[in-house]
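Right, I'll just put the structure down here and ask away after.
One protein chain is absent from this view; the other protein chains keep their places.
Naming follows writing order (A and B), and every chain is counted from residue 1.
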Amino acid sequence: MGPLSSYLLFPEWLDLLIAFMIGTGFGFALEQAGFSSSRKLAGMFYGYDTTVIKVFFTAAIVALIGSQFLNYFGLLNLNQVYINEFYTGAAIIGGIIMGAGFIMGGFCPGTGLCALSIGKIDAFVFAAGGLTGAFLFAETYPAIQNLANSNYKGPVKINESLGMSSGLFTFLLIVAAALMFWIAEIAEKRFARPEITNEI
Amino acid sequence: MRKKITVILLLSGLVLALLPLSANRSFMVKPEKLLSEVLNPDVSLTVDQVAKLIVNEDSTIRIIDLRPTEEFNRLSIPGSVNVPYIYFISSDLYTYMNDRNITNIFYSNKSFYSNYAMVYARGMGYKNSLVMEGGLSEWFNTVMESKFTGERISARENALYETRAKAAQLFTQINSMPDSLKAVFMAANKFSAKKLDGGCE
Partner (left out) sequence: MDTFKKNRFVSAVFLILFVAVLYRSFSHSGFRYDAPKLAGQSFQGSNIVTEEQIPGFQNALIINLNNSEILKDKYSEFTLKVNPDSILEKKNIRRIIKNRGPVILVSSENSISARIWMLLSQKGIKNIFILSEEKDFEVLKNKFRPDTLSVPELI
């Protein structure tokens, strides 16, 4: 039964080892998908390469479907899976900053570490920028605390706030994703840059 | 290949959309196994056994009162915590039963709620669940109104009546406190909802 660490009361070292193994698998998957290339990542925003959105969204949907079925068959207790707490203001502003940083830098934090591990100089600079940003956040926290903690909504689920079952929401999300991928295919043809994709 | 994967995902989503999914779950234990567990005499404790645990201040037990809060505030067994039955069934039991080193003993006014809750908890995989048979009614009949009527008392009976007397005294003291003092005392015993671990905090 899952989550295993709750039911089997894993010791901390085992929890950390599992996290390490999962992280290794994740990094491996990112690298083999070509996500250590900033051009590929930025391509999502320019339209010439929509691999990122297809891969990440498909992974999210597969995980969503899998967890719903595991919950239904009694193999996973979704009530014990952590849900991030939602602060509206912080999410919007943080999302804007992150989006701008993603387009400018060509990396997000996860893929930045992935690229850093293979020695890319731009990834080193990106990681240094990220750490600087985190440091500045910590140092200025007293001044921005109210903004960071404003409009607290708790650990909300979209299906609950929309008043629909999780299964129905999953289906609608899959339909939306399929539509989005179809639009992404059209965008790739429209904004193609053949010289970029050949280099990767 | 992409089309096949899309079709699989869409069909799976369609199946999920038709299922009566909610945040709730079902019993995890197999029915036959649960039946033999709940019919085992070891899942029941007599009021004398519970009284002894209370008098000895046993820290490996937690007594859960399943009655409505108003009834609990008026009268309760010393050291018990209140989780009204409706909340107990509707919530995620992890909130109340997360410590597997603690044995939870359920009681109510009679035997119904406590036995429902015990089966429910065990069905959800929490084997550390027992029930005090007879509930508060039996506590009154056995502990509070305990009187030795024989001519000679054996050592064993003496120990039993002594335990009952101590438990009755504790019960009287706690439940005779003025409301304000009692509220402070009860607050110290309340459950704090265990937050799930995770996130960046």
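Definition applied: a contact is a pair of C-beta atoms (placed from the backbone, for glycine too) under 8 Å apart; a residue touches a chain by one contact, two chains touch by 3 or more.
Please read all numbers here as calculations on a predicted model, not as lab measurements.
> In the intact complex, which of the depicted chains does the undisplayed chain touch?
Across all of the complex, the chain we cannot see touches A, B.
> What does the interface between chain A and the hidden chain look like in terms of residue numbers?
Answer for chain A: residues 69, 72-73 touch the chain left out.
> For chain B, enumerate the residues touching the unshown chain of the complex.
4, 7-8, 11-12, 15, 19-20, 22, 24-27, 30-32, 34-36, 38-39, 44, 67, 71, 75, 85-86, 89-90, 108-113, 115-116, 118-120, 123-124, 131, 133, 136-137, 140-141, 144, 169-170, 172-177
Please note the rule applied: only the chains that are shown with their structure count from here on.
> Rounded to a whole Å, what is the gap between the Cα centroids of chain A and chain B?
41
> Using the touch rule from the top, collect the residues of chain B that touch chain A in their complex.
5-6, 9-10, 12-23, 25-26, 28, 92, 94, 100, 125, 196-199
> Which part of chain A faces chain B closely enough to touch in the complex?
Residue positions touching the partner: 1, 6-7, 9, 58, 61-62, 65, 68-69, 71-72, 74, 77-85, 165-168, 170-175, 177-178, 181.
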